[in-house]
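Okay, handing you the structure first.
Just one protein chain is left out here, and the rest sit where they should.
Labels run A and B following the written order; every chain starts at residue 1.
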Amino acid sequence: MADLTYSHTPPKGSFGKLILRWILYILLALFALYYLMPLFVMVTTSLKSLEEIRTGSLIALPREITFDAWKTAWSGACTGIQCEGLQPYFWNSVLLAVPAVALSTLIGALNGYVIAQWQFRGANLIFSLMLFGCFIPFQVVLLPMARLLGMMGLAGSIPGLVFVHVIYGIGFTTLFFRNYYVSIPAELVKAAKVDGANFFRIFWSIFLPLSLPIIVVTVIWQFTQIWNDFLFGVSFSQAGTQPITVALNNIVNSTTGVKEYNVDMAAAIIAALPTLFVYVFAGKYFIRGLTAGSVKG
Amino acid sequence: MKRTAFAAVSSIALIASSAAFAEPQAEVLHWWTSGGEAKSVAVLQKEFADNGGTWTDMPVAGGGGDAAMSALRARVLSGNAPTAVQLKGPAIQEWYEEGVLANISAVAEAEGWADVLPASIAGHMKCEGEWCAAPVNVHRVDWIWANADVLEANGIAMPTTWDEFNAAAAKLQAAGVIPLAHGGQAWQDATVFEAVALGILGAEGFHKAFVELDEATLTSDAMVAVFDQMRKMRGYVDANFSGRDWNLATAMVMNGEAAFQIMGDWAKGEFMAAGKVPGEDFLCASTPGDGFLYNVDSFAMFDVDGDDKKAGQDLLAKLIVGPSFQEVFNLNKGSIPARTDVALDKFDTCAHLSADDMKASSENGSLLPSYAHGMALRGAQSGAITDVVTAHFNSDMSSADAVAQLAQAVANSY
Partner (left out) sequence: MTEWLENQLPKMVLAPSFIAVLVFVYGFIGWTAWVSLTRSKLLPKYELKGFVQYDKLFASPRWDTAFGNLFTFGILFIVIAMVLGLVLAIMLDQKIRVEGAIRTIYLYPMALSMIVTGTAWKWILNPGLGIEATVRGWGFENFSFDWVVNPDFAIYTIVIAAVWQSSGFVMALFLAGLRSVDEEIIKAAQVDGIPTWRIYSSIIIPSMAPIFLSAFIVLAHLAIKSFDLVIALTGGGPGYSTDLPATYMYAMAFSRGDIGQAASSAMIMMAVVFTIVVPYLYSELRAKNHG
């Protein structure tokens, strides 16, 4: 992989350089403020008691820190008749997200490999047609998909949800892998073919080992989209198979009754933790993967 | 003789045992997910369980049922409809027309529903003459709530006409109090609108305009007057009303920031949860005008396969209209029972007022369905009207333009 850093010409004069450096850091900090502001509001609200939220100011730090809201959000908030919080739904989302991400990534990798390295007539046309699928709004597909899922006997089940997410993830995963594989020299494939390797052998021994960064990129994107999806989750599940976004919606969007804002915020952060974890953990691979993926070719 | 008796007994035993094998099951789709309502529905679940049934909960919160409706549509199209669904108003008949509702007339007749439910409410629960839904409660929409202390301090009585309201509002503004606490969401704008319309058009005019969608009434001078009053109401709300949730507006009345709120009787639940006493801390009255705008929550039964689910539907229907559930649920929710023969001893003064008014208006023909809460019209029509109302409220559209747009939107929505 190409070296990721290179040096810039420093501005002339060390005093000028210092001032510019300071300005840079101040600007970065100001932007950081913009990005962190809502998170700050969410975290402080989740640590306050309802009394304090009603009477205090938005931006103030909590006078007394309580973790009650967090406990409630995880195991006590009402999502209907059951008041068991987010916990029972967490596992549903995991059962849904992991296979869907794995499958769509694998399929995207194979598709990208084909389109990038095995030229045949119409490959680009097929690619464009698949890409356009990224734009279809989910409300459009909801009803016909419901009918089809019913006919396939997958309605209301987690495999059904996995199926739906894989189908609509293929556009993006193919895009990422195809852009990445396009930059791998065609000579490699030619040489392998001369050596007698076949289609799958080349994929397995040459392309896959090189793909770690783009796999991570795809996993991050797909995991975010699938874990945070609400529309498919609420429409294609039933009692017992509902993902965590449905539970979050039930906790937060109850129309009547006292709004427990602290529980709402805590619940939202809990629901986002797996995705945040994936981001932080794989952060460095993210940049490396995008480098080689979307840029060249 | 003995043989026939024996045969009779054994066949009865056979029937009884096979009926017992169909253990009632119900998957219930609803959007009562908040603390108080969830507790009320839990009462139904407990009764269901006590009678041998298994309740599977499928709650989907939000938007007064929008998300639930999208889930419902997907479920119905995939052939996997829930057993019972929280539906109300003409939506029930709309779903019936798609051919997906079940018939619960057997239960209704056995339990004598026709005798204990007011006629107009019973009408909503029927699909082409057959019972297809069970009513849970009767909410009154056209209430006006007030902070008793603020009114006393400013020498104001509960207004009985819209002119009195305007005069009171002027006084309050001079005293630095916000006359009307309001949340700027489309359904809240519509709620205020229909209360004003009822007062200005009268019961018959309201029926012509919002049930019959009579064009002459919709474009009449009276309708222009309704929009004129709405323009005045716009001047009585504070600057930050946009997007505010209704319960935050109620809080404004509770703490004296504002004097009045026009909202359905679920607002009473807020007041009482904060420990306020009706008649002392807060006042309830019908909005200026004669009539009673109702909003009835109900469960519709969908056509499902399986004896256990059908048994579940019958049991559920029976329990919903049963006196004990009607009493407990409505005590918690702030509405009154749909069933007229439930003793109201445990209910508060505002509920009593509501029940008396319901009886009186039922007798003189002014018991009317709320358009803003989906009782009078189908979604497409009521949505079109609300679009115009909320656009007018949030802009400086003239009343004449609003009335023209109203007629056009209704014509366009078929």
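Keep in mind that, in the parts below, contacts are C-beta pairs under 8 Å (C-beta built on N, C-alpha and C of every residue); 3 or more make two chains touch, one makes a residue touch a chain.
Small disclaimer: the values here were computed from a predicted structure and weren't measured.
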- Task: Over the full complex, note down every shown chain the hidden chain is touching.
- Result: A, B
- Identified contact with the non-displayed chain, of B:V28, B:V41 or B:M69: B:M69
- Consider the whole complex, including the chain that is not shown, and state which of A:A102, A:L131 or A:L210 touches that chain. A:L131
- Query: Which subunit B residues touch the hidden chain?
  - Reply: 63, 66-67, 69-70, 73, 76-77, 91, 94-95, 97-98, 184-186, 239-243, 378-380, 382-383, 387, 390-391, 393-395, 405, 408-409, 412-413
- Could you please point out the subunit A residues that touch the chain left off the display? 2-9, 11, 24-25, 27-28, 31-32, 34-39, 41-42, 45, 57-59, 107, 110-111, 114-115, 118, 120, 124, 126-145, 167-168, 170-171, 174-175, 179, 182, 198-199, 224, 228, 230-231, 245, 248-249, 252-253, 261, 264-265, 267-269, 271-272, 275-276, 278-280, 283-284, 286-297
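As a working rule, only the chains that are shown with their structure count from here on.
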- Message: Quick check on the complex: what are the subunit A residues that touch subunit B?
- Response: 54, 78-83, 142-143, 145-147, 149-151, 155-156, 231, 234-236, 238-240, 242, 246, 249-259
- Residue numbers on subunit B that touch subunit A, as the complex places them: 27, 30-38, 41-42, 45, 55-64, 67, 70-71, 73-75, 77-80, 82, 245, 247, 251, 266, 269-270, 273
